[in-house]
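First the structure, then my questions, so here it is.
Removed: one protein chain of the complex. Kept in place: all other protein chains.
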Amino acid sequence: MGARRGHDVLERLRSRPAQVWHRGVRVQDVTTEPGLANGVRSLAGLYDYQWQHADLMLETDPRTDLKVARSFSIPASQAEFERVGAALLCSSEYSMGMMGREPSYLNRAMSAYAGAAEFFGSRERAYGDNVARYHAYLRSNDLSLTHTLLNPRPNRLAGPARQADPLVAAHVHEERDDGLVIRGARMLATLPLSDELMVFPARLPDGPEESARYAFAFAIPTATPGLKFICRDSVDYGFSGFDHPLGSRFEEMDAVVIFEDVFVPWERVFCYRDVNICNAMAVRTGALAQMAYQVVCKNIVKTEFLLGLASMMVDGSGLESFQHIHEKIAEVWVNLTTLKAFKRASEADARANEYGVVTPSWDPLDAARNLYPRLYPRMVEIIQQIGASGLVAMPTQADLEGPLGEEIRHYYQAARLDATERIPLYRLAWDAAVSAFGSRQVLYERFFFGDPVQMASAVFKDKDRSASVEKVRRLLDDSHQAGR
Amino acid sequence: MGARRGHDVLERLRSRPAQVWHRGVRVQDVTTEPGLANGVRSLAGLYDYQWQHADLMLETDPRTDLKVARSFSIPASQAEFERVGAALLCSSEYSMGMMGREPSYLNRAMSAYAGAAEFFGSRERAYGDNVARYHAYLRSNDLSLTHTLLNPRPNRLAGPARQADPLVAAHVHEERDDGLVIRGARMLATLPLSDELMVFPARLPDGPEESARYAFAFAIPTATPGLKFICRDSVDYGFSGFDHPLGSRFEEMDAVVIFEDVFVPWERVFCYRDVNICNAMAVRTGALAQMAYQVVCKNIVKTEFLLGLASMMVDGSGLESFQHIHEKIAEVWVNLTTLKAFKRASEADARANEYGVVTPSWDPLDAARNLYPRLYPRMVEIIQQIGASGLVAMPTQADLEGPLGEEIRHYYQAARLDATERIPLYRLAWDAAVSAFGSRQVLYERFFFGDPVQMASAVFKDKDRSASVEKVRRLLDDSHQAGR
Amino acid sequence: MGARRGHDVLERLRSRPAQVWHRGVRVQDVTTEPGLANGVRSLAGLYDYQWQHADLMLETDPRTDLKVARSFSIPASQAEFERVGAALLCSSEYSMGMMGREPSYLNRAMSAYAGAAEFFGSRERAYGDNVARYHAYLRSNDLSLTHTLLNPRPNRLAGPARQADPLVAAHVHEERDDGLVIRGARMLATLPLSDELMVFPARLPDGPEESARYAFAFAIPTATPGLKFICRDSVDYGFSGFDHPLGSRFEEMDAVVIFEDVFVPWERVFCYRDVNICNAMAVRTGALAQMAYQVVCKNIVKTEFLLGLASMMVDGSGLESFQHIHEKIAEVWVNLTTLKAFKRASEADARANEYGVVTPSWDPLDAARNLYPRLYPRMVEIIQQIGASGLVAMPTQADLEGPLGEEIRHYYQAARLDATERIPLYRLAWDAAVSAFGSRQVLYERFFFGDPVQMASAVFKDKDRSASVEKVRRLLDDSHQAGR
Partner (left out) sequence: MGARRGHDVLERLRSRPAQVWHRGVRVQDVTTEPGLANGVRSLAGLYDYQWQHADLMLETDPRTDLKVARSFSIPASQAEFERVGAALLCSSEYSMGMMGREPSYLNRAMSAYAGAAEFFGSRERAYGDNVARYHAYLRSNDLSLTHTLLNPRPNRLAGPARQADPLVAAHVHEERDDGLVIRGARMLATLPLSDELMVFPARLPDGPEESARYAFAFAIPTATPGLKFICRDSVDYGFSGFDHPLGSRFEEMDAVVIFEDVFVPWERVFCYRDVNICNAMAVRTGALAQMAYQVVCKNIVKTEFLLGLASMMVDGSGLESFQHIHEKIAEVWVNLTTLKAFKRASEADARANEYGVVTPSWDPLDAARNLYPRLYPRMVEIIQQIGASGLVAMPTQADLEGPLGEEIRHYYQAARLDATERIPLYRLAWDAAVSAFGSRQVLYERFFFGDPVQMASAVFKDKDRSASVEKVRRLLDDSHQAGR
């Protein structure tokens, strides 16, 4: 036990198959299924990678003396927290940010919840113990998590209770002595190729009484009976790593989750019926900040990827003589440096929260998550603008290795790249900026933390702007006085 | 003879196979080849469609009394010109603008050239006659054209003659009594699934002497020996019309063209060695304006498509309660109305050119072609913003028709759409805004008329701004006087 | 009588002084008051200018045989309508669009109302006759109009009737046998330096009964007792035409209008209590279209001004070697060409409305008015970007003519301009893009037709998008069929 390696990951997924549906059929084995297997293999690869970067990514659990993933850490000091940051950056580099839901993300959430276990405490149920125990279980078994956050809301202005059919959203269908029975649907579990599913509380804007049956948090194995993952169709179309260098490796998949009377034992329940706890959970425990910090780390790496990619295209094609190219590269660099500043500022002002868990300062991370949905699509546009029509002129590996190979090598060179360098580079740019894989990444970043318009409304409502107002008032007073 | 129907198109492509390469192999029959056949079928369908809309799309050729495509018209009156416009709009609606290079586009070019045949005249060669004869041949046989415009330029600051290897670009390798022998490459023939290939002069910025061997215009059958089309890999991945409603039908394909000592008989040559003729051709004959007019018609239809699509999503999901949605729909409507105004203004001021061909006024079309590369990507972004995470939650036809069909119908409804309406609608949005097909359309529009930055430089250099300057001078004088 | 000259204008304003308040005092004579007099002088100058351009700007009124301003025309043919357009363009060039509310604007409105006089007809009152008679009076006396359109609405979500104090907005305080008595305020009459005030119906979203006392249209002399114009403080700070070439001439002023029991005789009332007539008036009579057409003409000229100004700066400072400068100039050119296309399209499809008045087609004008609030501020930004820090380095006329004149001439040259050319040019750019006058123009354009966000909502709600939707449906059907 402790930190796993790739073959452990594959073995477990093979032996405990979740009910995953893809293109109309139930997948027998996600480790071999076309469209899914490559993503699973990469996920497994990440577990080997953590051993290759053990100094950054692993640590010794003092309680068990096991080597465990540092992403499960509950940092008690600023130094410990910064080591988590280094692990998160390193981990993201494995896919250069293209597997946004690599396990580190939810590991940070569960660690924050466990660190604040007493928040979940209740007289009736051992919710706090459940959380702590579950985190310890995940850590020592190094399991991977997916989660599902949103209720389906055909009517976007109401919560689940006030939809035309209030039974569409996942809800408690039955309360039993030994646990809950869940029925209904939840939206968009990314990385359904995980061992466990975490079901976080969705925002519950309707009244507390009517919301009660949607108010829960729990976690169960993805292989639990009655639990179904309906995947969108894969964007890994089966092409080679040369032709689709990203899509052939990093399809993490998104799925709608259907609970067909799924049983959840009490020991896996973290809260229930308490709408206040549900709505406060992510903020009060610091889980949101810990997750947002992981996301900033990931986005730093993802932006570096685009900076490197753009630089290679500019350099390879001799575009440095065009001044507008400078502006575009500078824009990406400024974005990267901005993200790094958000990370650094959140670390520099990290403090122990009320539960003693060192938590990054929130405002820089909140700014980052409001900004990135605009930055990422723009940078992908820059890749298109740099690549231009060259992006739709690239042949495949088979062409390069086939009868026309010599002609292709002759005719497809760029200023400082021969065709065998240029073609893979531009195919990478295609996969980042044109393919379905690349565009799904754009969508992912646009909506990662929710509708950007509603996020802006939250900033408007939540941020205390009174100090700024006071300063303006003071200036007005001074000016009126000065004028006398 | 005269306007063809679909089966004629398929038959001809089958019987005269061009040398088309795709994914490393030579395609035996484009009408059956996976990845290409669907596009070919749609091209053929367009020829049936013209007969269904014969009143708009066909006319009687007075010389031959044949029914021919109106897109071959050489309009002598404003009314005739506006009828061409109606035909172009109707034709674009077949694919809602998604086949940008449907034959109408180049038909307009060849018609302009033929109308200005004397421009090509030369003492030595019957170039003018060649042009006129070729146009008549195309029209009465209703053949489809692709063209190839750009020289490969590893060094983008120089023309073909001043590249490291001046033999990369297609050039006259040998002059023979009966014609020219061409060797080298040209970039990006879209719709290589055509009957004929037109080779337009590329811009020749190097000196006239060294440019001479690149200075030519001609047209040959795509099935000419030595002529090779190397396709990018298809974005039609073989899915159904339900799953990929655009990509499964409208993959028109882009190809690099390689001339391996291709022989071009003199009667198919339209100019040669005359750099001035080459550089002036598109503007002086009105071909550029006629093509740009077709493009505006196509873009009107394409924008209507996005307006309709966005409207259906907004209406189906009940998004009209969000004010920012109004702004987005209004933006698309303003774009559509702007394009229509460009079209209308270019018609209202259409005039016979020096060769008697009624030619649309240029400035509105020039503005349109500078603007659309910014409008289209933004509208695709709007589709993403409206569709949001719903775009990555959609299952396939197989899911809907498979064992989970009932559950999917239950859980995937939108505010005013049931799942069987919503899923195809959102899959269409995916194909327009997320799939590789959709993103290739974005690239196509971004770079259709060339690098937007260089197009802006051309506007800066070419437009006469002196009247505006004079008015400012006059105002300054008046103000100075008034102040006295 | 008939078209006036400048001295007539001044004479009338002098002899019939309205109650205009500026900086806390009642202005005795607007023709001499600092901050206002220059604007008045320019207004007068425009009446001389119309005689200098009599061929375009004047026409003979067949009923009176007088030369009258063509902006009062009620066009019965397309040719007549296009002559109005030529007059409007010519008129705007007087101030290069900087006097947005030059009389032509409201002349077009009153002409449309008069042409549709029967729309106003009522059994009880001769409203229609009033409108027609008033228009004839204005035309034969060539009077200038201001108007006031908006009710004060401290609560922007409600109409005047549902404000905390419903008596703030101008309302009928008393109905008398001989007319109405008005009390309350209206917002923002631009060009309060006019002979007459038109009071248009504001939008009345509250219920018809409670809205009745705000439901009226009438026109009265600006010099009517009880009528007060409270001006914002002038942006003409008294500097010379050299130093402030725009602000020293074209301050047209904005004012809040207060009705202190103002009496309006019935013969000057055009409608009353009929909320439907009020809300439909501008659209049904074509007045909105005629006004929007004038605005497009003005905006064409204003954009030409910015194009000329930018061109002179680029040329004078030798900036053509910077590629981004090309993009900026091209952007302005595209904007100009777009506006011209809107104008041309609205003319080409102009049709007689139900009252026989040739009215421009609406959609291009509606697109124009939704677009220009974004275009103008952006172009002013371009002027700033081109002028750069040079804009804050310019000395005054007094400096140039003072003891340091020689040194200034030595040190302030640009690449192709000596200091005596450069300084006035950059001062003009300052006045267009940096001064309070310039920024007020930006505000004016941003909000000319109202809040851009609410305008977008109107587009969303009003435009029929069903044809686009049908086309998308057809495409979906075809794709589903094709896939079978």
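A few comments on the model shown:
By letter and in written order, the chains are A, B and C; residue numbering begins at 1 in each of them.
Please note the rule applied: a contact is a pair of C-beta atoms (placed from the backbone, for glycine too) under 8 Å apart; a residue touches a chain by one contact, two chains touch by 3 or more.
Values in this document were obtained by computation on a predicted structure and should not be read as measured data.
The missing chain, though absent from the view, touches A, B, C when the full complex is examined. Residue C:Ala393 is the one among C:Met1, C:Ala54, C:Ala76 or C:Ala393 that touches the chain missing from this view. For the chain left out of this panel, the touching residue among C:Met1, C:Ala76, C:Val453 or C:Ala467 is C:Val453.
Hidden from this view is one chain, which touches chain B at 322-324, 327.
One chain is missing from the display, and on chain A it is touched by residues 38, 41-42, 93, 96, 240-243, 245-246, 248-249, 304-305, 307-309, 311-312, 315, 320, 323, 325-327, 329-331, 333-334, 337-338, 340-342, 344-349, 363-364, 366-367, 370-371, 397, 424-425, 428, 453, 455-457, 459-461, 463, 465, 467-473, 475-476, 478-484. Residue positions on chain C in contact with the hidden chain: 21, 23-26, 150, 152, 154-157, 168, 184-185, 187-188, 228, 230-233, 237, 239, 243, 254, 256, 258, 260, 317-319, 321-322, 324, 377, 381, 384-385, 388-389, 391-404, 407-408, 410-415, 433-436, 438-440, 442-444, 446-447, 451, 453, in rising order.
As a convention for this text, only the chains that are shown with their structure count from here on.
Ranked by separation of Cα centres from chain C, the top chain is A.
The distance from the centre of chain B to the centre of chain C, with each centre set as the mean of the Cα atoms, comes to 41 Å.
Among the residues of chain A, those touching two or more other chains are numbered 322, 324.
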